[in-house]
Every structure is written in structure tokens, then in C-alpha cells.
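Only one protein chain is missing from this complex, and each of the others stays in its spot.
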Amino acid sequence: MTETVLALKGLTTGYGQAPVVRDVDLTIDRGEILAVVGKNGMGKTTLLKSIMGYLPKFSGTVSLSGQSVSDGKPHQIARLGVAYIPQEKALFQDLTVEENIRLALRGSADWNEARETISRCFPFLLDRLRQKAGTLSGGEQKMLLMTRSLAVGAKVLLIDEITEGLQPSVISNLVKIIQAERDRLGLAVLLVEQNLSFTCAVSDRYVLLDKGEISGSGNTRDQDTHAKILAHISL
Amino acid sequence: MSDVNLKEWSQARHLRPRASPLMRMLVVATIALIGVGVTPFFIDAYSVNVLVRSMIYASIALSVDILWGYLGVLTFGQSAFFAAGAYVTALIFTYQGFSAELAFAALVIGIAVAVAMAGLVAFLAFWHGATDLYASVITLVLPIVVTQLLFSGGTFTGSSSGLTGFETVPLSIEAWFWVVGAWLVILTSAAWLYTRSDAGQLLVAIRENEQRCQYLGLNTSNIKAVIFLICASIGAIAGWMYANYTMVVAPEIAGFVFGTELLIWVALGGRGTLFGPVIGTLIIDYASAHLQGDFPFIWKLVIGVIFVSVIVALPRGLLPVASSSLNWLRSLVIKAQPKERTPMQLRQASERSSTAANEGGGAALVVSGVEKRFGSLKVLSGIDFEATYGEIVSLVGPNGAGKTTLMTCIADGLKRSGGTISVAGVDIGHRPPNQCVRLGVGRKFQMANVFDTLTVGECLQIARARLDGLSKWHKSGICNLPQSALHIIRATGLDNDLDVPAQVLSHGKKQALELAMVLALEPKVILLDEPTAGLTKAERTLIGTILTELAKTEQLCILLVEHDLDFVREISSRVIVLHQGRIVLNGSVDEVVNSELVKSVYAGSGH
Partner (left out) sequence: MIATILDIITTAAILYIVASGLLLVFGVMKLINFAHGGLMTLGGYAAVIATAIGVNPWIGIPLAAIFGAIVGLGMERIVVRSLYNRPLDAILATWGLSIIIGQIITLVFDRGVHFAEPPIRGVVSLLGESYSTYRLVLTVLALLLGLGLTLILKGTSLGLSTRAVIMNEDLARGLGINSGLVRTVTFTLGSGLAAVAGALITPLSSVYPDMGTAWLISAFMLVLVSGSSLYSLAIASVVLGGAQVIVSGYFGAVLGGMTIAALAAVILRIRPQGFSYE
């Protein structure tokens, strides 16, 4: 029995008056990892920002576990269990590692549980809790981002290009962690990626976004997926 | 959605018949002058007396409106220029006595002092990169400094009690009423003509989008400074009248509180309407004089409450509300006639000799060793490439590769951290954007960057302002454009929308308009940042065809940042691949398409 966690219906959104994403239908089930692939500038980030409530929805709906959140503000959507990892400026560089995690903890979410998550996923962070986030290396910052999203007990993760600029070893570690936590917590993950090997390794399904519209989808486990997607996103 | 806007707008604009603006202005001004002439015979002496002062205040409120309502400079400092005019006059009359020559000298010196102060303020407040808030802060500091200087002048300036008892121009109260009234009518008419001329639209353009103006080759800091000096002179003239009329000056007239009072009158009347601030000042100051005696504190309280409410709920002030309700009433009575107006005429600009340079054969753009750092973060390093006339070079690469940053470095000589860039054989050095335009750089931004409240025709005129100048007293109704810009306008159907405000255009048409504005600059090198973003397939094809033609017929050098790789493949003569701030490949379309390196950059496994 699958349970739909995040559902988009006919979502059209963009900046000002110009629609960037048009008429997108998507559903993600509990425990599923879906990758949105496509060239630069095709509306992938716009899609995530709109789900998160940063951008107005021109038409269509977004619902979380059946509850409509189309008019939700970012902080309300975050409190309903959606954790968003933007591509840029995703950390407070001048705050410590601990403060960056504590900020995301709401009400009942407990620092001790957060510590458990850290020690399970990226234990090295425990020694660096008092260090400023800006002094971490690029890869360490991404791990902190991952930790922060997992520590808040989110149901849905929205991840925007987390692998940009990362070494292959770090990327494969991320794949492991994301899948393990998905299995443990039943997370639903929507990720936007340029990195094909990461996409194919981590996700279950993909959709292709082309000029703001979904132009294809498939199972990432298929043999020829890598080649198929590459044909779409490269020159 | 925008099509609906367009339709509503074109229906709304046919509401009211209109005579030629100049005629209307003359009629209104004549009526106003007659009004000024007869008023003293119908009202009591006290009211005449009060109204003279109100009209002096109205003339300076008008200058605040030009600065704030049109140019977008929120100024707290007009009071200082007013005080300059008033104190110079009072000091001369106090220490030299009165004579007609001295009165004239006082006027001239007062203006000179005000202009000198305004020059200092403009130097501090208007420079490439200064924020609106900073400019306001400087205008706020000015009255504070001037007030303190007046206080510290001791017996010379009369310190806190000011100067009084000096002899002034011997006119009766009625005569002053006529002089000041006529001045106010003339000043308002002149301001009205100017703000409705082509050059007046430039003020609005600067307020709306100063950056775009700079990239159209206009030195906005200078334009702002000149307007600021003119407004300072208006303030000084008002001060001269004030000192002559009231025969008393005190430091309060220089102060920040008086400066904000002017803003309150302008805001209540309606910023950016000229008449609103004038009428607002007259009504409020006149009413204050009458009511202050009976209800001194309540009256000021009421003004405060109305002021806050207007700022929050009716930021455009009360005049627009009044006039639109008047129009509504009128439309109930009279059926509106479609108004006759001559649409903007587009003409072909005469060919300039600049094409000679193109035939010289040298590179249009040479970039060598360019780097850009933000603190310790290197965004670009070791960028070397050339591009020649007639070439379309595409810059591609993943997000964050530094493509837009590179464009910015080419269009603004102040932006790069190292290396040299030359355009048509001239090193751009540290030239700001408006001077880079003079060298032949035209830049189109990623998000359509036009002047929203101006019409399409006006946007194009502003784009031509550097080459053709702008009429300062009327709407010429003519815009000369080079062949390339005309071609885009016609191909996209914009020639039917010349009287339409740019904000109601569809996204695609806005992009086309901006491209036409850039071409109107007659550039040699054009930088296009994602010209197809958000366009439909058909629009994309059209833009692609036009760009290819332009490169061929006009021998333009086109540098393009583009995410739509199909588009890149179709139109580019060469492709440069940027990755993490470096050029990883510079070659033909085929070379790039077949490159394993590029594939790995895009697949994300290359590092």
C-alpha cells in the first residue's frame, strides 16, 4: 500500500507575470526518491521554490499527505515537514554548526534527537559543533545541510543540486546516507540534479523537465536511462 | 493575462478628448493668472497676507515634487536652499541696507550659494553605486549642518532669534501677491511642460530603472545633479521672496522639520503630479494659518494622521484620487469621445560612419587575462578570448560557471578584478557602464529590463537619448531608430503598441523591446543574457533568425549567454564553454557538441 506524500496538480508558476513552469503534475510516495532532470534554465529550481511557498502559484495545487498547501507561506510549509536545501546560500555562514541545526528545530523537536541523527549520519560534525559553518569545506557544508534536514524529522526533502562541486567519494557517501535515511524514516525525496551518475545512483524514478514542462519520465533503474537523459541535457 | 491588460488599457485610453497639451497649458495658465490678478479684491487682507506665504511655500514644494515625485530622490534638504536664499537676502539688507541693485545682487548671490551647497550635496549623494537611502541621508544632513552654522553665527546671523528689522523691496501686500502668484503660475507651467516633454520622461526612467539608463549610455549621476541644482535655485528664489516679504528670517526655515513639512505637503497633494503639491501646500498652509489659532494642536494631529494614512493607503496622494473621481462623475454625464492623438512616429536614423571601423578587420572584442574575485572566492580566472564582427559567440556552462559575471565585466569597466578588455580596439579601462556604451557595448539583461510605466515609444526614445538628445519642452512624437531596431519592432508587432505602457506587454514582447532598445544604441558588440528565457517556441525562432541576420548584415559582434542549447546550436558561429570560472573549450559548435570533456561537465562526473 503506497501513500502519496507530495502531490502537484497542474502547477504553473514563475516570477512576476512570466510563467517558468507550466502545468506540472507530479506525485511522490512515502519512501520514494524522485529526480527532476533537465538542462539549465528549464525551471527546476523554480519548481522547488514554488512548492516551498516562495513563489506564487499561478494555477494548480500542491498538497502534502492530502492536505492542500497551495497558499502556504515558507515557514508554514517547513513546519508541516518539508525540508528544503537550496542550491546557494543554504547555510548561515556566520552561525555555528550547532546554531544552523538548532534554527531548524521547532517546538518539540529535540536537540538530543538531532545529536543522534548527526552521530548516525555524519559523526565528524559532532566535534565541530562550535565552528562557524562558513569555515567548513564545500563538501562538509553539504553534509551539514543534509544533517539539518534530517534532524528536523521532515517527511519530504526538496534538494537542489547538492552535488555541485563535490568529490566523487563525498557524492557516493551522500547516496548511501540519503537511501539509508529514506529506508529508516520513509522519507519522500524530490531532487533536482545536473549530475547524472548521482541521479541514477540515488533515485528510483526521474522526470524530464523541458522548457518548464514535463517531457518524459521513467525508472532510473533501467539500463539505458543514463544515455537517455544525457541525450537530453547535453549539447 | 497581459493580453487582457492590453485590451483594458486600450479601452481606458479612449475616455477623454484632449486638446494639444501646449494649448491646454496656456489656457489653464491664463485662467490661473487672471485668478491671481483678481483674488486680492475678493478676500480679506489677512487671507491675502497668508496666501502670499503659502504660494512661496508652494513654489518650493514644487521643486520637492520634481526631485521626489519624478526623479525619485527623497529629499529632506530643500529647506536649506530656501534658507540660503532668505539668509543671504537678510544679511545683505541688514548690513548693506536696501537698494534695487542690492536686492538683485541678493537674489543672484542667494542662488549661487544654494547652487554651491547643492553641488556639494550632489557630489556626495549621486555617484555610480550610491543607494537611494544614502542620497536621502545626505539631504538630511544638509539642513542639520546649515541650522547649526546659523546658530553658531552669533550676532552676525542673529543666532536662534534670526534677523529682523531690515528694509526690503517696498511692495504692498497685494503687489507681492501678484508677483509671487505670477511666479508660481509660470514656474508650475514650465515644470509641467518639462515633465511632459521627452526629456521629462527621462526623469521617470531614471527613477524607475537607473541601471538600465546607465546601460543606455546615460550619465544618470550628472542628470540627477543638474536637476538637483535647478531645484536648489528654485528653493533659493523662494527664500529671497520669503525674506523680502516677511522681513524676518530664523534658523527654523533651514531645518529638517521644515524639510519634512515640505514632504508632507507633497505627499498629501500627490507626488509626481505638480498640481497636487502646489494645491496641497496652498490648502494646508492656508488652513493652518486659520485653524492654528483656534485648534493649534488638534490641527497638527489631524495633519499627522492624514499624512500617515495617505502614505500607507494612497501613496500617490490625494490629487489622483480627486481627479479620478471627477473623471468618473464626468463619464456619468458625458459620453466620452475617442481622443485624437498622433501615435509616435518611427523613422530610420541616418547611417553613422561607425561602420567604417567595422571594416577595419580588427577584433570587435578582446578579453585577456580577465579575472573576478569576491573576497577570496574566484568567480572568473584567466579568461582569454576574442570575437570579431559578424560573429555570434555563445557562452555556455552549468549554473555558477561565471557567464553572467563575465558579461558584467565586459559592460562595466569597474567590475573586473584583473585583466584587460578592449572593445573595437579601445581598452575599456575602468569606464563605468555609460561610457562603455560609448565604446560600442550594448547589454541586454536576463530579466526583461525596460521602463515599466513608460510607453514602448518612450522607452525607445530614452534609448536614443544619448545619440539624438531629447526635447525639453514638448513631446516630439518622433523616434529615429537604426534599421536593425526597426526590423525587430516590426517583426514582433511592437509598432502597433508604441503608445502602450511597457508593463502591459507580454513577456516575449518585453524581451523584444529591450533588444530593440539595445540596438537603438548602434552598438558594435552586443551582450545578450538569456534572450530566449520564458519565450515560446515561435518567439525563440524569430529571435534566432533576427540575431543571425543582424550579425550578417550589420556586422555586429554578438555574445550570448544561453541555457537553451538547441538555440545555441542553431545560431552560434562559435561556442565557449565555461566551467567553474574558466574556459574549458572554445571552438565550433561541432567541436563542442562532440567533446567528451563537455559531456562530462554536463553529466557532472568530470570532477
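So that you can tell them apart, the chains are marked A and B in the order they are listed, and the count of residues begins at 1 in each.
By definition in this document, contacts are C-beta pairs under 8 Å (C-beta built on N, C-alpha and C of every residue); 3 or more make two chains touch, one makes a residue touch a chain.
Remember, it's a predicted structure, so these values are computed and weren't measured experimentally.
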item	value
Visible contact partners (per top-of-document touch definition) of the missing chain	A, B
Which residue of B:Gln148, B:Asn222, B:Thr536 or B:Asn594 touches the chain not shown here	B:Gln148
Touch residues of chain B, complete complex, unshown partner	74, 124, 129, 131-134, 136-138, 140-141, 144-145, 147-149, 151-152, 256-257, 260, 263-264, 267, 297-298, 300-301, 303-305, 307-308, 311-312, 315
Footprint left on chain A by the chain that the document does not show	52, 54, 73-75, 78-79, 84, 86, 89-90, 92, 94-95, 99, 102-104, 106, 148, 152
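Following the convention adopted for this analysis, only the chains that are shown with their structure count from here on.
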item	value
Inter-centroid spacing, chain B versus chain A (mean Cα positions, whole Å)	42
Contact set on chain A toward chain B in their complex	14-20, 39-42, 87-88, 161, 163-165, 167-168, 193-198, 211, 230, 233-235
Touching residues (chain side chain B, partner chain A) in the complex	1-2, 396, 398-400, 447, 507, 530, 533-534, 563-565, 568-569, 580, 592-593, 598-599, 602-605, 607
